[in-house]
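Only one protein chain is missing from this complex, and each of the others stays in its spot.
Which chain is which? They are A and B, in the order written, and residues in each are numbered from 1.
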Amino acid sequence: MSPASSRLLEVENLTVRFGSADPVRHLSFSVDRGETVAVVGESGSGKSLSALALMRLLPRNAEVPNGRITFEGTDLLKLSDRDIRKVRGREIAMIFQEPMTSLNPVATIGNQIAEVLRLHEKLSRKEARARAIELLNLVKIPDAEKRVDDFPHQLSGGQRQRVMIAIAVACKPKLLIADEPTTALDATIQAQILELLDELRRKLSMGLLLITHDLGVVSRWSDRVVVMYHGDKLEELPTSELFSPDRHPYTRGLAQASIRLEDGVHYTSRTLSEIRVVRDADGQNDYQIRQPVPRDLPPVANDDEPILQVDGLSVTYRTRNRENRALDKATLTLAKGETLGIVGESGSGKSTLSKAIMRLVNAESGSIRFQGQDITSLGPNQLQPVRRDLQMIFQDPFGSLNPRKSIRDILEAPLIVHGVRDAAERRQRIAQTFDHVRLPLSAAERYPHEFSGGQRQRIGIARALILKPSLVICDEPVSALDVSIQAQILNLLVDLKRDLGLSYLFISHDLAVVQYISDRVIVMKDSRIIEESDHKTIWRQPKTDYTRALIAAAAGGETRNRALAS
Amino acid sequence: MSALLRILRTLRRTLLQAVPTILGIIILNFFLLQLAPGDAADVMAGEAGSATVETMQALRERFGLDNPVLVQLANYLGNLAQFSLGFSPRYGMPVTELIGQRLPGTLTLMAMALAIAILIGLTLGSLMAAFSGRLPDRLLSILALLFYSVPGFWIGLMLIVLFSVTLGWLPSGGAGTIGSSYTGFAAIVDKARYMVLPATSLALFYVAIYARLTRAAMLEVKNQDFVRTAYAKGLSPVVVTVKHVLRNALIPITTMAGMHVGGMLGGAVVVETVYSWPGLGRLAFEAVMGRDYTVLLGILLLSSILVILANTVVDLAQAWLDPRIGEQK
Partner (left out) sequence: MTTETAVTHAATPIQSRASATQAEKPDTPQWHNIKAPDARTTRTASVSVPAGRRELAAFLRNPNALFGLVFLSLMVLVALIAPIAFPGDPLGMVGKPFLWPGQDAAFPLGTDSMGRNVLAGLFHGARISLFVGLTATALGLGVGITVGSLAGYFGGWVDDVLVRIIEIFQTLPNFVLLVVLVAIAQPSATTVSVAIAIVSWPMVARLTRAEFRAIREKDYVVAARSLGFRHPRIIFKEILPNALPPLIVTASVMVATAILMESALSFMGLGDPNVVSWGSMIGNGRELIRTAWYLTFLPGLAIVFTVLALNLIGDGLNDALNPRFSEERS
């Protein structure tokens, strides 16, 4: 325990209430000066609400029935509205998840930074502007003198997050709350932003409260961790012990379910642990970790004709006055039974590639051969039988299911379209597919909104499988899911591959996931394929600088000097 | 990019886009004119009282009415290029001139009504958003809905009953005291007295629209992330509302204000007939009664151009308000 004088923030017994529900219950933790504390949890854990509660920024319909938030000796919950405003932005600052929407679109970034300086430090317009430029330099925005008059839409996502940080540190706050500060950003940018936050923490000796779902971020950038599940704090521990075996079962499960690049696990050798939380008779949560037994997989048949052959495929999007080459001469092959991983950051062209193969966008040049047939320019009628064999799983489990159709309708429509006339056969096929994706048949009559994200993703997979395809394109299938759900879906995909003899084209921005699930990996950047290799070689001996940078970002880059903290 | 550049670029784009629209409207106008029962010759003959088949034929030849439709369209376009909308035998003057006489009256009325509507609408809408869900919001919402449901001509008549007939405070029609020789301030007061009732009748519906729109836009913006950022800076609710919410909410409100100029012109037609206000609307009414289609379609064309002008102004205002517009992507 640190001496009392170094205590910056002490949260005791904090409860947040919405109507009859308490999404945060009896939360206690503390942050010392200059320390980084991470609050980690999955969807619905209450971590973001807790952060908002600290700043008294909860929505109007929320209340805090009990608890104390002592910041430098004052209980923030007891301050008047006027006094808490003096704390916000000056003593405690906050940055949010969505850099794209967190800045006012009609004000220049300079004015948005200056605003907080003029408010708290009573600077003149001119002084505030000068300080704004200094701050932009501090957060490493190049050309700060010029960019100070830019509007947010002229900046990239990473730059906007830097501006948010500049606003937050403008008045040298004692505590900075960062709520999922990098979740919306690409991996390489993520690492830079986190490094910047850490550097500023040291420079300005701020306490940093890091809210995140990402155990990788936690393990690299924090001193202590608070683990939350469903509104309850499960445990608090030093970050160094995060992966030690005698932790709370949920923490352990979370750690085992998250795939880390450096562990080098592969689907052929190990299944992922799944967390089960069961509510027992007296309302207590019982946490179990289940690791499915790995089963043998048939070897990839490399000698056969490849199932998919893409050659020099280019796609250009044209709008009235602009051309955008979204895919440039992509060439790849995929053997039967193989999983080909495609890694790239946003805008790298990986989604365009999948859409072009699915014939959802037209190729400008190049060819696509699928099961020996050139499908590059087939008309809708000839394409119909091909579609049966070529299916897709989508990223967003909330947007990929028609909200107005029952699950049965969603699964039955493809069968009807593809000429399965016999209703009994359709029923049987649906039941079989439910079985494959481990959903109870009772789910059929319900509607998408009644399901959780993971269940919806299973339904999306069921829809892709109902026509018995041979190749499934998975476009970021686990990116929108929590770690524990991600593990379940990845295990399921592996099982399905074995049971149904599928081939996958697996697209993701997450290197660790791609490393786990792929036999071979392709790296994309700026609409091009820049590197291709088998799943081991690409991580051990990357050929391009870009791949090296990606790996470095995912594996932690320069790991932070922990000696300072301890 | 500077705001001026943005505005200029928007102006160019807007004007370019307006060209096909205007052309389409002109052609539509021409064909509507063709569809109208009777042609100019009939009308003139009707005005003259008697006409033989021969004189009718001569008239048609003189005005090119016996030409094929496409030639007539070309003539129509040619005339338009010289700002000629044809001749109204009924009024004995060119339609352009006739409309030119009446236009200022309508524009003044509309400007007044628009000012009332925006001023009161914005205020009511902001109040409703500030008290959203609470009693003031509910009462104002119902009031707005009531305004939204009242026909302008009826409320016009009711206002006359109340303020002119019963109370005798304001004149019941016309645009100024006939034969008066007011000057300076007195003249303005006199004009205003005649304008209060028609402008109010016309504005009421739009007060409701702007109030409801402002409420929705403010609530929408209030829920956005950057507003939370503003609160996290320590700004007070008033500053957040004025500096962050209102500025952003004005963008959709401006668009709507522009979109309703056309509607307001239509409203003016009815209100002007109620108050015998000498404007385009009254002219339209008289033209309908006299089946003077040249005048009627001239008004339609001109009012469409008015709408396009209004839209241009709105687009420019938007480019000024919103830095994302007019950007070269």
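What we mean here is this: a residue touches a chain if its C-beta (ideal position, glycine included) is under 8 Å from a C-beta of that chain, and two chains touch if they have at least 3 such contacts.
Here the structure is a predicted model, which is why all the values come from computation and not from measurement.
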{"item": "Omitted-chain contact residue, chosen from A:Thr15, A:Ser30, A:Gln97 or A:Thr547", "value": "A:Gln97"}
{"item": "From B:Leu11, B:Ile25 or B:Leu321, residue that would touch the chain that is not displayed", "value": "B:Ile25"}
{"item": "Option from B:Tyr91, B:Tyr148, B:Phe163 or B:Trp320 whose C-beta touches the chain left out", "value": "B:Tyr148"}
{"item": "Residues in subunit A touching the chain absent from view", "value": "18-21, 23, 42-49, 52, 58-59, 61-62, 96-98, 179-180, 183, 211, 213, 355, 358, 360, 380, 383-384, 387-388, 390-392, 394-396, 398-406, 413-414, 417-418, 447-449, 452-453, 460, 463, 467, 480, 482"}
{"item": "Where the unshown chain meets subunit B, residue by residue", "value": "14, 17-18, 20-21, 24-25, 28, 32, 35-37, 132-133, 137-138, 142, 145-146, 148-154, 157-158, 160-161, 165, 212-213, 216-217, 219-220, 223-225, 227-228, 252, 255-256, 258-259, 262-263, 265-267, 269-270, 273-274, 284-285, 288-289, 291, 293, 296-297, 299-300, 303-304, 306-308, 311, 314-315, 318"}
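We adopt the following convention: only the chains that are shown with their structure count from here on.
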{"item": "Whole-Å gap between the CA centroids of subunit A and subunit B", "value": "51"}
{"item": "Contact set on subunit B toward subunit A in their complex", "value": "224-226, 228-236, 243-244, 247-248, 251, 321-324, 327, 329"}
{"item": "Residue numbers on subunit A that touch subunit B, as the complex places them", "value": "55, 57, 82, 85-90, 93-94, 96, 98, 101-107, 115-116, 119-120, 151, 153, 164, 167, 322"}
